[in-house]
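Every protein chain but one is kept in place in this view of the complex.
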């Protein structure tokens, strides 16, 4: 068993995205919709589907060596696990979420302190209680089984709820008055797995490949040819993030430039490259990037 | 406001079935998928979608006058509300569910007492704790966010889980060793609504119509003609449950028989009726039945 | 050809509902998605799919003998055709639509007269021009190819648009300031078909059956038994619309009552019937009703 | 085992229609898509899914007591089984199919005799060989694994293929020159089951109920009131197929008429009934009919 | 407002393809199905969904700075706008469409002149009138609301209809006798936007990127290694369209060749390259191409 890690995959809303991410990173996970032990094409890994809310509990107990879950549920659990890496998504489609304190529009509440004595509905009871305690505000925090955003004002005075864009809150005529915590997906490991060299290295390799796949999503390759005399102008047009590869061609008057850049820059960069004398400009897709 | 009741509709797995039941009972509820306040074509009712788990809480607080929810969640809440009617479903498609104590096949546990000191995962924490306390068995009851049936033996020693047919438990190689509680849907009302004559009558009318629609589902109408001399034989073939309506015909030698019976009996009854001399046997569908 | 009528079925949004209505009325129309000449299981009818907007044109030319279309497009066409029947839908799901004059919220326009010199976008150009001319208001009416409700204020100052519930207008922050015309589906016939006895009778039969199917949709049958002494109370509880059928039973102390009533009344009537001594109350569905 | 019959349900294109037919007849069959032993809510029946082509083989062997299959495959098998009933579908949606001899348009073949020495592709090899042998025509009959209608002229000279409407043949530019056999679904039983009184009665009851459900599909109930003086006219308007039930009403000047008729007649009958003085004409749906 | 352009996206059949094209070109447009103002991830652009038929009208009025629409509707509008670029789709999936004059098969009409005095149905009334006027043919042009191809011969004598492959016309037994106009999608701009340097440059950049994305669709990258002595043969095999990039390798006896070519050529080119001594031949996909 020393050459095998047990890995928790978040069951539910993150499940499909996580399996797709592993696929891009190089692992095929097969979940057949019934079993909670999806198979994976790596003899050194054993997968288990676990709710994000319970991931930290079972990693901490040592039933799992590692798992993916939101850092919000890790903090809520209050348990001691190691974060190997955050899985920061590329900028243009970021998935960072916020737990916010929201109140009914027109309620007059403007800050946490205005809620003294009131009822707060939330799925994140522990974090919410801590938040108000630190501020010295006395509130009643009620666990909400879901549909939290519809509760004010009839069923609660305010809520602490997770949101990406705020549109669901807005649709329910709620105003955000504070951010309680930010969260994103982390790959976490148990203390003992982090201390075992083989497991540590295996988990680090998984982390490297997941990041390589994530980084490739918002990035593309760009190749072009340019006369040596215009090379400097071309280089100045390219984002400074990482230096391009300049190759020698058979025709010594020309060079080839190959570089990686954010897909979202391309629409601004290509017109400038063309104006600067580049020819044969080609954008191509990437599967993985490790700069 | 005295001529209006606030009615909680269970959000989630029961929602569509509940809206369909109200439709058959005579009320059209329109839920557009976003709003938690579905509209209804009755000016005396205001609907709200609420999780079954929270229904008793908000009925008890008086935010709602009445609501539909499982009696399991009412008991779990420990709150004081009035049950107006159980909504007993017709026999052939019964929806009565059981919360059962289940253990891994081959674990050797045969009764609750064998679990002393063990960990029990369940969504129904309060009822489960009571169950073990009454038996004087000391266990650790952990709240499960879902997928409870996959937890033993890795993540829990036993579970208390809801089941209709037991097939999901069996598929996870679990054996049922006891029934913790049986549950079915009830229409519940708050103490104050039950004490208000107008509200009481309105809620009773809803209950009557819901039952009329439920009763109609497993039943059908049967009409036939028979010579007066064979009438007694025919009556003996029909289930004794309720007496058939015998009508006079223009031809005095014949009578018409019209009756209601369980759809599941029809396949046995019709061959016997035919053998007994009935003609023009016709089965027709029913929308509502109040015997 | 004298024993055959050519019937126009509205192509587009009304098509499926129209075919379903004919099915309930007793005719099966098969439209295979490509052909504009759907087949029908009646040798005396030949169908053709035609846009509602063009129906009056081709009925007036005599290419079609009859057709179903909105009276709005008949009026817009300005042509001379005969309306055989309106197809008034049952109350609880009425399909009567209105063409309304709508302006941006907060625009300050409160009546047609405030739009002097402005641009009006609409699909119903002729009717709209007439409306403003009768009021002596000078406006520019522009034909809109669709998405009319999104045009104000950038692309038009006001619109004349069709609406059932007003919700689409509201979602686009438009206020209704007048109703230009109401419309519903009519079965229309050409002058010559209306004058031909055989065709007239055939079209009248179709109209009768379509109405029978429409009427059956909002209505149900209700049967019950009651002791003769309580019959009068029962009759008083039933809506006065049409007199119930009272049948003699073998047991002379009882009678059976069979009646047709609006489905939407049933939830109010059944509790009263039960209170008045009715037993064996059964509601059953209807396919067609001709009172 | 004497009180249980083994029943073969045809797997494949007829499967869903068969299960739906049993449902209408009063039996719920649950096929979960994987198992070939669907469960049924009748302790006296055990179901098995079997290809229609193999049904006669396994009924003859006695592995099954009875089964539903096309009479074509029974004849093709050449085996000795008992037909309990044909399941004649209602006229307006008949499912009777024909195996036809078809040749390419323009091929010049006009009758079976023109195909001397040619190649015939078919799935029904035995029946086809018999057909040509009886005519004394010498042909090569090749088994076709499917897509038979596309084979001429490249892959075969003619085909024997099953067809309902002929449209697929026409689309492949084939002309029908003869009917080799007609076929419809039969309920068949093994010799030994047919000789066992209990099994025979059970299978006959199933047959009765299947026919009752089939007969109900194309038929409807019709109720109306009429003054006694107009009763004769009404009766003459009704199809003579089965005599209507005439009930006595409290008002002795009127009677109620209740009858069953083909749904396809209703559109012609109702206008005439109305003209003849009927009131309160109501058409209602039927589940089962045994006249 | 000077640093922002208003861009019209064609609503309807072209909408999804246009949004997909912008995505490939580097812009994410989010249309949520209700709003007509889809958001775009470029602060310098504001989008609006407009029917292709109305695009020129609103660009000409200056409500929009630019928009994508078929040149057919631009000509039909008769308005004065600037075409920035046609969006010529790659050859193998060309989307160029034709408006054709079509008549019933066997009608005897062979050219426009044969239609003197006849009725022509079309959605493109203005262009059609011009076409016949130029030829001196007097016809009645009727606006068709759709399903134009089904109108001859009953509802019109001939039609002018848009077609890509002619298959819909053929299915309706119509023969094309002339092409009235060809059309393809253009990016158009208003006179004033075309005259504003910042807007002009922004629109030109959009045009460049849209073309880069279109060009990449039918093209692929090809890399291979070859011994320097066989390089000339390899170059001769490659299509002459654009010169390949020849890179120096560590091994001076070999060079690497990288080139762009039409995907449809690859199946012919690779076998020849292999025969000519190329090794490590790799085809890879492209996102954008600017040669």
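Just so it is clear, A, B, C, D and E label the chains in written order, and each chain counts residues from 1 on its own.
Please note the rule applied: a residue touches a chain if its C-beta (ideal position, glycine included) is under 8 Å from a C-beta of that chain, and two chains touch if they have at least 3 such contacts.
Quick caveat, the model's predicted, so the values are computed rather than measured.
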Chains in view that touch the one left out, judged over the entire complex: A, D, E
From A:84, A:120, A:174 or A:212, residue that would touch the chain that is not displayed: A:212
Contact partner of the left-out chain, one of D:54, D:114, D:178 or D:262: D:54
Which of D:155, D:177 or D:265 contacts the chain that the document leaves out: D:155
Touching residues (missing chain, whole complex) on chain A: 25-28, 41-42, 204-205, 208-209, 212, 216, 221, 242, 245-248, 255, 258, 260, 284-291
Touch residues of chain D, complete complex, unshown partner: 11-12, 34, 36, 48-51, 53-54, 58, 63, 144-147, 150, 154-155, 171
On chain E, residues whose C-beta touches the chain left out of the figure: 92, 220, 223, 225, 247-251, 256, 263-264, 266-267, 270-271, 274, 279-285
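Quick note on the criterion: only the chains that are shown with their structure count from here on.
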Shortest contact path, chain A to chain D, counted in steps: 2
Path length in steps (a step moves to a chain that is touched) from chain A to chain E: 1
Which of A-B and C-D has more C-beta contact pairs: C-D
Mean-CA-position distance for chain E and chain C (Å): 43
For chain E, residues contacting two or more additional chains: none
